[in-house]
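Yeah, one chain of the complex is gone here, protein chain that is, but the others are all in their spots.
Order of writing sets the labels: A and B. Residues in every chain begin at 1.
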Amino acid sequence: MPIVEVSVSKLKSLFDIDGSVAVTTPLGNTLLEIQGELEFPTVPPVNDVDNKFSIYNNKNIVRFGLLQVEPGSKKATMLVGEKQRLLGSVVKLDSPLGLLKFDHSTGTVDLQDVIRYKIIFKDRPLPIM
Amino acid sequence: SDTGGVEPAKVKIWVKHKEGFSDAVRKNVTWKTLWE
């Protein structure tokens, strides 16, 4: 039926914390934005020579890169695959984003986190030096 | 790890950059699309 209350039980504590600058929320979520597509195989390849593919919680996952955020600065660097280096920055969102989870089996909606910052990579990737 | 001399085809993991950014399209959300 077309009505559902958004469960916010997880968030009660969040609104008591005043927004200190942290890319990762107190609940452990990080928003990473790329101007473009992040490409990787959708099935683990046979010749996974670098052990990039593994399984976590019964799900196939891939190690796609490394991230460095300069402490006390807004600069971020991301290495993707073997060849690309992206320069980005940490920005505060104009409005925070609520992360909603829609549970189809129970028909419930859960507001799981409030995200206030993101790491954004807008520029064309550079080669790894 | 040692690949033993022969370089196998590497899996490609990369960012395909897009020129420009767009977010012009906005549309109303129906109950159906909310759950899509």
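The rule we apply is simple: a residue touches a chain if its C-beta (ideal position, glycine included) is under 8 Å from a C-beta of that chain, and two chains touch if they have at least 3 such contacts.
Everything that follows uses one rule, which is that contacts and distances are computed from a predicted model.
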Chain excluded from display, named as in UniProt, from "Signal peptidase complex catalytic subunit SEC11", "GPI transamidase component PIG-T", "tRNA-splicing endonuclease subunit Sen2" or "LAME_0E10022g1_1": "LAME_0E10022g1_1"
Where the missing chain touches chain A, by residue: 2-6, 8, 11, 15, 24, 28-38, 40-44, 50-51, 53-56, 59-71, 78-79, 95-104, 109, 111, 114-115, 118, 120, 128-129
Residue numbers in chain B that touch the chain omitted from display: 1, 18, 20-23, 25-34
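By our rule, only the chains that are shown with their structure count from here on.
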Averaged-CA centre spacing for the pair chain B and chain A, given as whole angstrom: 13
Of chain A, residues touching chain B in the complex: 2, 34-41, 45, 47-52, 62, 64-65, 80-84, 86, 102, 104, 121-122, 124-125
Residue ranges of chain B in contact with chain A within the complex: 1, 3, 8-18, 21, 31, 34-35
